[in-house]
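Shown here: the complex without one of its protein chains, the others still in place.
Chain nomenclature is as follows: A and B, assigned in order of appearance, with residue numbering initiated at 1 for each chain independently.
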Amino acid sequence: MIDTPSLVDQYCHGVLRTELGLGTFETHLAPTPALPAAGTTFFDTQAGFAVRRWCPPLLGLEPHCPPARYLARRRELGVLEAGRRLLRASGIATYLVDTGPPGDLTGPAELAATGDAAAHEIVRLEPLAEQVADTSGTVDAFLANLTEAVHGAAAGAVAFTSVAGARGGLAAVPEPPGPGEVRGAAGRWLARRAAGGAVDDPVLLRHLLWIAVGAGRPLQLHLGERDPGTLAGFAAATSGLGADLVLLHGYPHHRQAARLAGHFPHVYADLGPVVARTGARAAAVLAEFLELAPFGKLLFSSGARGLPELHVVAASVFRGALARVLGEWVADGAWSRADAQRVAGLVAAGNARRVYRLNP
Amino acid sequence: MIDTPSLVDQYCHGVLRTELGLGTFETHLAPTPALPAAGTTFFDTQAGFAVRRWCPPLLGLEPHCPPARYLARRRELGVLEAGRRLLRASGIATYLVDTGPPGDLTGPAELAATGDAAAHEIVRLEPLAEQVADTSGTVDAFLANLTEAVHGAAAGAVAFTSVAGARGGLAAVPEPPGPGEVRGAAGRWLARRAAGGAVDDPVLLRHLLWIAVGAGRPLQLHLGERDPGTLAGFAAATSGLGADLVLLHGYPHHRQAARLAGHFPHVYADLGPVVARTGARAAAVLAEFLELAPFGKLLFSSGARGLPELHVVAASVFRGALARVLGEWVADGAWSRADAQRVAGLVAAGNARRVYRLNP
Partner (left out) sequence: MIDTPSLVDQYCHGVLRTELGLGTFETHLAPTPALPAAGTTFFDTQAGFAVRRWCPPLLGLEPHCPPARYLARRRELGVLEAGRRLLRASGIATYLVDTGPPGDLTGPAELAATGDAAAHEIVRLEPLAEQVADTSGTVDAFLANLTEAVHGAAAGAVAFTSVAGARGGLAAVPEPPGPGEVRGAAGRWLARRAAGGAVDDPVLLRHLLWIAVGAGRPLQLHLGERDPGTLAGFAAATSGLGADLVLLHGYPHHRQAARLAGHFPHVYADLGPVVARTGARAAAVLAEFLELAPFGKLLFSSGARGLPELHVVAASVFRGALARVLGEWVADGAWSRADAQRVAGLVAAGNARRVYRLNP
């Protein structure tokens, strides 16, 4: 049996503080904000089945009990006590928490206290840029403040993350935009922008990513449905500059993400989607990551948001999948037990501790 | 053991009425019209091996007997009697039959009689448009008749299907074309068209799809080798209008199809390629569909055409694959037996009955 050490969850969000009804709980089981079709429910997904497998026992119920009974028990305990029981049973020792955009989720400190764990902040670049725009009077001030804000954030955060940044222009033009181009884009964006408006200009987004690269922290890029190959140019352009790139959410292109992680020394692949979302299939998806990626380049995460159940499921499914996959390879003689144990430690926590410079 | 109920085959064609020699039979084993390379045969494929596994026993022979012996026995019984024995042993209770383009295959009524099953018509949009063009004298008449023909067909059919529609332009421009654009495209197409000529104008094809969406029936879109992501714009544009979209033939992009089915309430994914074509690998491919798709969004089909053997193989392989995949998850404790049994029923028949409003 392969042991998995305490986990570092290298990308997650906080949890909701309010009591949830069945419908609201259900919407959080979908990978993206979506409605179920008439006559169907998101409880009928791998994520839903995994929640029903792993979470009821932590609240004193039978595995696979009906959703309504689980939600009733959850309300009976109260959201705080349920959250405490769930997170403390997850086996996650350290959470890296994406704190943007600002919302009604618990922040790193509160998550740490609830889960009896450590927590560190990941700063999301787009909301940061939007806050700077809200408080800067001129284009010059905005650009100066932006650089200062990113470098300032780097002092207190373990990483940056960007959702919009990997979209569109980065594939076509990976290099940093020139100063005149940036000034022009900033001027046009600020002029057409209402307060709070999202940063959507491709030149500005690219500029933002390059400031973050210059700040030297690991930069997590949300792939969404994009082929990681579209980031190969950006990976080549940032190679050797000192900032690592972590590819988030590559499924179903995770084999390409793993391949890219083998090609560039500073590129890493997140295992996020393997866990919270594919349940009984997690071992199969995890094994695909382990085809071409060097084992020092893969990082566990939950990607969980809103429900502590998702942190629990991610951790439980991941441990089970890792133990099964590596255990079979040991049983076949393909891997030695010592190697398997060592790789489990790297993927579960060691790689993240090294990349994010966390104290063990 | 997971039981699979009687199947609804949500997309298939009729069967040939003529006796077949070895060579003609073989060409129907290829997924697309193709010739085998010199020194090779399409019997040496998963489809060929699956036919030899499942069909000879239904005609009184040993499984895996040589193709020539099987074909000899088939001719001995006669195409009608062989077809009757095969289809009646398939476990398919309802066939949804693509009746276009017109050809020498049995229609829904004949398929139903041969297979002792129910059958309903799926109307293919392109041949319908071509028939309308053949009988309309002017552009105005053509456009008026086209709308009327699609709405008229909706009364007698359970669904529409389109092969050419998902190609090309739909990814770039998902919205319905304006009336002037449609008139112009129709005029140009009719002017250059010989009688019976295929509808290949992207604007007209888009118009045709949007008429079908307006008619409110489920619309089956052939993906071919396209990434289902190219249909995300069309899915977004048709969301909430009342017509469901069913993505056909997504392999090897089936994980993207499954993901899209989780994102849009009105999008469904067909399991077709999993069955008739991948034989011993069907369980593995089916399991990939079951990663991100909500279980209420997956639909069995055979995609069979010409040979009743392909209906039989699709049904047999699908049942076996579903029982194996879900059975393992139950054995692991990942799913409850009751859930597995329920999901098997949805995917095999229940989802199709709901989407196509079939009487149970």
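The rule is simple: a residue touches a chain if its C-beta (ideal position, glycine included) is under 8 Å from a C-beta of that chain, and two chains touch if they have at least 3 such contacts.
The shown structure was predicted, so the numbers you read here are calculated from the model rather than taken from an experiment.
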Which of these, A:Val79, A:Leu290 or A:Leu358, touches the one chain of the complex that we don't see?
A:Leu290
Of the residues A:Glu130, A:Glu181 or A:Asp339, I need the one that contacts the missing chain.
A:Asp339
Out of B:Val285, B:Leu310 or B:Leu326, only one touches the absent chain, namely B:Val285
Looking at the full complex, which residue from A:His207, A:His222, A:His266 or A:Arg281 touches the chain that isn't shown here?
A:His266
In subunit B, positions touching the absent partner:
30-32, 34-42, 44-46, 49-50, 52-53, 63-64, 225, 251-252, 277-281, 284-285
What does the interface between subunit A and the hidden chain look like in terms of residue numbers?
229, 255-256, 259, 262-266, 287-288, 290-297, 329, 332-336, 338-339, 343, 346, 354
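Following the convention adopted for this analysis, only the chains that are shown with their structure count from here on.
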Centre-to-centre distance between subunit B and subunit A (centres being mean Cα positions), rounded to whole Å
37
